[in-house]
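Worksheet: one structure, shown below.
In this view, the complex is presented without one of its protein chains, the others remaining in place.
Chain naming follows the written order as A, B and C, and within any one chain the residues start at number 1.
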Amino acid sequence: MKKIKKGFASDNWSGVCPEIMEALTLGNRGHNEAYGELGDPVTAAAIKQFKNHFGEAISVRFVYNGTAANVLGLSQLMRSYHAVVTASTAHLNEDECAAPEKFMGAKILEVETSDGKIKAEQVKPFLSSIGFQHHAQPKVISISQLTEMGTVYSLEEIKQLADFAHDNNMYLHMDGARIANAAITLESDFRSMTTDAGVDVLSFGGTKNGMMFGEAVIFFNPNLAKDFEYLRKQGMQLHSKMRYIAVQFDRYLYEGLWHKNATHANAMAQLLAQHLSAYNQLEITQKVTGNGVFVRMPQELIPIMQHSYFFHIWNEQTHEVRLMCSWDTTKEDIEGFVKVLHEQLS
Amino acid sequence: MKKIKKGFASDNWSGVCPEIMEALTLGNRGHNEAYGELGDPVTAAAIKQFKNHFGEAISVRFVYNGTAANVLGLSQLMRSYHAVVTASTAHLNEDECAAPEKFMGAKILEVETSDGKIKAEQVKPFLSSIGFQHHAQPKVISISQLTEMGTVYSLEEIKQLADFAHDNNMYLHMDGARIANAAITLESDFRSMTTDAGVDVLSFGGTKNGMMFGEAVIFFNPNLAKDFEYLRKQGMQLHSKMRYIAVQFDRYLYEGLWHKNATHANAMAQLLAQHLSAYNQLEITQKVTGNGVFVRMPQELIPIMQHSYFFHIWNEQTHEVRLMCSWDTTKEDIEGFVKVLHEQLS
Amino acid sequence: MKKIKKGFASDNWSGVCPEIMEALTLGNRGHNEAYGELGDPVTAAAIKQFKNHFGEAISVRFVYNGTAANVLGLSQLMRSYHAVVTASTAHLNEDECAAPEKFMGAKILEVETSDGKIKAEQVKPFLSSIGFQHHAQPKVISISQLTEMGTVYSLEEIKQLADFAHDNNMYLHMDGARIANAAITLESDFRSMTTDAGVDVLSFGGTKNGMMFGEAVIFFNPNLAKDFEYLRKQGMQLHSKMRYIAVQFDRYLYEGLWHKNATHANAMAQLLAQHLSAYNQLEITQKVTGNGVFVRMPQELIPIMQHSYFFHIWNEQTHEVRLMCSWDTTKEDIEGFVKVLHEQLS
Partner (left out) sequence: MKKIKKGFASDNWSGVCPEIMEALTLGNRGHNEAYGELGDPVTAAAIKQFKNHFGEAISVRFVYNGTAANVLGLSQLMRSYHAVVTASTAHLNEDECAAPEKFMGAKILEVETSDGKIKAEQVKPFLSSIGFQHHAQPKVISISQLTEMGTVYSLEEIKQLADFAHDNNMYLHMDGARIANAAITLESDFRSMTTDAGVDVLSFGGTKNGMMFGEAVIFFNPNLAKDFEYLRKQGMQLHSKMRYIAVQFDRYLYEGLWHKNATHANAMAQLLAQHLSAYNQLEITQKVTGNGVFVRMPQELIPIMQHSYFFHIWNEQTHEVRLMCSWDTTKEDIEGFVKVLHEQLS
C-alpha cells in the first residue's frame, strides 16, 4: 500500500492521537444502549465533561461532522425564509457544497473581509431587509473561531457581535472546528469565549485536533435545543453506536488533552512562521494566531515544495499557500520543510 | 459508571468486534489524504475489496450511516416528483423521521405486508399514476434484505422484483443494513443477491455486524453514481478522515470476517428460537431466517424478562417482542435468558 | 377553435360566474399598490368581508391555488420532522404530486377510510410515536370539508377532532376547497364550521364555485400567521397584482354569491342522484351531500356516456365514476345526460 508522506495539507490529514485511540479501545466493552439514549452512561459522561467546561445550563448533542453541526445547529435558529450573515470565506458559505441551502432552504448573506473576521458594521446594511416580504430575513450571524484565514476573534469582539445580534433580534452562531486552537491563542478557556460572550449555538469540533469522528452542537440556551433529536435523525446524523463518539469527547475534554494537542499545533505553526520570516522571497499574509500559516511564495517554488511536502494552494492568483500544523507535526517535519526551502531560496 | 447488561435489544447495542478494532488501531499511522480522495490508499484498498465481492463494474462510496446510505442512494435514482414504493414496515418509511421526505422532497408509497416482503403485484396498482401530473411518479422499489421482520428475500424473488422494476422504467433499491445475515441464511455470496439479481443501488451496512461506523452505497451501474460526491458533501456525509471508515470495510470484507460474525449471530438466533419453541405460552411469529426472533409472549411476562435482559416490544397490542442476536451473543447469554424464562413459565 | 362540451368532469371545468367577471371588470381601474400591501384598499375590503364571516380575530392571506393554501398553511403549523395525519384519499396525500413533502420535508400519515372522513380513534395509534426520535412527530390532523368522496363532516364531528387534536398538542387543519358546498349541506354558516368548531387553519377556496383563481389561508389564531408573508413569497405564491384575487373574494363573500352558487350546484347533484336512483343497473356509492355523485355503472356503459358528457372514472376496478355539478350546471344538462343513459339502460 502506497505510503502518504507527512505534510502541511490540513489538520485532518493527520491521524487519531494515541489517547483517543486508547479511549476507543477501552470503551469497547460489552453492550450499551444505542443512539445515546438516556440509559447510555458513556454519553452521559461526555455530556458531563462538556458541562464542566461550558457551564451547567448548556444542552449538547453529537453529530458526525462539522458540516452537520453547522447546518443542524443553524436550523434550530432559523426558518427557511431567514438568512444567516457570514464571511464570504466562511466554510459555511464556501466549502459545504450548498448543504445549508439544501437542508434549511435559507439564504446566506456574504460579508467581504480581508482576514475572515466580520464586524457589526458590516452586518448593519442587511438589517434594512427586515420586514420587507421580498427579502430573506436576517436572523443569525455566524463566525468561525479560528477563522478559515487562521485569525482569531478576541473575547471583546465576540461579545460585541453577540450584543449586536441580540439587540437586533438575531442570534450568534460560532463554527468551532478549530476552537481549541483559538483558546490557546487567546489563553482563554472555552467558557469565556462562548457562554460568557453571548454565543447562542456552537459547533464544537475535535477531529482536526486528534479525534476520529464526531462533532458536538452546544446550545447555550436549552430552549434552542428543543426537538433537536428529531432534526438530527432527519438530518441523517444520529449515530447508532453513539458511545464511540461520546467516549472520544469524554477523553478529549479530560485532563487537558484538547489543550495539549492544540498547544502543540499552534507552537509548531509559530516555529514554522519564524523560519519562513527569514526569507525575503516569502510573505506571511495573515497574522499567525492558530495552527496555520498563510504565505505567499514565488510561483515556481510551489510545485517543488509540494513534491516533498504536500500542502494546498489558497489563492492561485496571488501564489498564496496554506501550511497547516497538527497535533502530530514535529520539529523534524518543520526543519525538513525549511531545509528543502532553503535549498531553493538561497 | 453504570454498567449496561447484555441483552437482545438490538444488534447495535453490541460493540465493535476485535478484528475491526485492531484494524482501526493498525490503520492509525501517519498522514493520509483527507476525504477519501484519489491519493488515499486506504480508501482505494477498501474499494478493491468491494469489487472483489460485487464485481469490477460497481461504484462504491462511503457515508456515515444507514439512513444516509438509503436517502443519498435513492436521491441518485429520483427527482422530487418521483415516489419510492416500499413496505410500510420498511426502515425507510417508519424509522427515519422523514429523512427521505426532507432530503428528496419525494413521496413514499407504502405496501402493507405481513412479513415485511413486498411482491410485484402489490406495486402494480401504483403504476396507474404514471403520466398523471397530479400524482408523484413511481420510480423506485425499495426492499430490505433482511427485512425489518427478520425475513429474507430469495434470489428468485429479488430477481423478479428487479425485472418488474426495469420492465416499468423503475429501479430496484436494497437496504442491506443486515445483508450479511441474509447472505448466511441464503448460503449466498453478496454478488448473487445483488449484482446478478438486478439490484440497482445497495446500502451496504456493517455496523450491526461488528463495525463502529460507516456505510457503503454501491451503484451497480456506474452512471447512477454520477455526481454522487457532491450530493454526499451536500448531504453532510463526507467524512474528512475517511480512512477510518475505509479501513473498517477493508477488514470486514477480508478473510470472511463479515461471514464469521453473521454466521454466529444467525446461529444464536436459531438456538434461541429452538429454546423458545418449547414453551406453549410463546408464539414465534416470523420465520427465523436471520439474527432476530419475533415472539409473542404473555403481557405480564414482558417487564419481568426486560428486567433481566433488555429487548424491545415490537407490537404493544399483540405483546410481540423482538429478540436480536449479535456477533457477541453467547450461548451463556441465551441460556441465561431461557433460565429466567423457564422460572416464569413452568 | 374546438368547442368543449359541457359535462360532469369537475367543478373546475366550468367558467367564471358572471358576478365575479363583473367584479373583475369593475375592479380594473387605475393604479393600486402591488402585493396586497397595507395601502391597497381592495385587499383591505376583501379581508373585511372574511372577518364578517369568520370573526374579527382571524388573519387571512391570499395565495394562488388550493395546493399552495394547504401546503403553506400547514407549514405554519409544522417543522420538517413533524407529520400530518389525513385520510389516504385526501387531496393533500393523493393529488398534489408530493408538494407537501417537497415544501415541508414532512411526512403524511395516512388513515384508511371508506367515505373520506377520519375519526379520532384512527389518529390515536400514531400518538405512540410522540417522543420517539426515530419517528416523525404527529402535529396536525387535516380534514377536507367536503371530502374528496363528496361527504361532509357534521359540526359535532369537526369539534370532536379539534378537541382531540388540541388535547394532544396537535392542530386541526381544514381543506375547504368545497367549503361552500359543505355549508349548504349542513345549513351552516362558515363560522360555525370553523372558528367555533376549533379549526386552526383553513384553506378557503372559491375557484370550484365560480371564481377564476386565488385561494385564502385563514388562521383562527393570528399567532399562527406570524411571518406567513415571507413563507408565501418564498413559496412563489405572492401575486403582484393582488387586487385581482381580492376583488373576487370581496364579491364572492358579498350578498351571498357563494351561497347562491353552491346551493345551485348541490341541488343539481340531488336532481342527478334522484334520476340515477331509478336504475337498478346503477349504484350510488356515497351519500350525496354536496355537488358530486359517485355512482357505479356497468363497465361498457362508461365510454358510451363519456362520449356525450365527459366525466372521470373514480375507480377502474369497481367501475365507479364521479359526476360533479357546478354553479353552471343546468336542469337541461342533467336531463340530457339522463336521456342518453335511459337509451342505454332500458
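Here is the rule we use: a contact is a pair of C-beta atoms (placed from the backbone, for glycine too) under 8 Å apart; a residue touches a chain by one contact, two chains touch by 3 or more.
Fair warning: this is a prediction, and the values are worked out from it, not measured in the lab.
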Given B:Q234, B:N261 or B:T329, the residue that touches the chain left out of view is B:Q234
From A:N65, A:T86 or A:Q133, the answer for touching the chain not displayed is A:Q133
Across A:D95, A:D227, A:E255 or A:E335, the one contacting the chain not displayed is A:D95
Answer key for C:Y64, C:F126, C:F190 or C:F294 versus the chain not shown reads C:Y64
Had the left-out chain been drawn, it would touch chain C at residues 1-7, 9-10, 12-16, 21, 24-25, 28-34, 39-42, 45, 64-65, 67-68, 71, 96-99, 102-103, 207-208, 212-213, 230, 233-241, 244, 328
It is residues of chain B that touch the chain not shown, namely 35, 79-81, 105, 133-134, 136-137, 227, 229-234, 238
Residues on chain A facing the left-out chain by the touch rule are 80-81, 83, 94-98, 101-103, 105-107, 110, 128, 133-136, 316
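Methods note: only the chains that are shown with their structure count from here on.
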Taking each chain's mean CA coordinate, chain A and chain B are separated, in whole Å, by 33
Averaging C-alpha coordinates per chain, one finds the centres of chain A and chain C separated by a number of Å equal to 50
Contacts with two or more other chains occur in chain A at residues 230, 233-234, 238
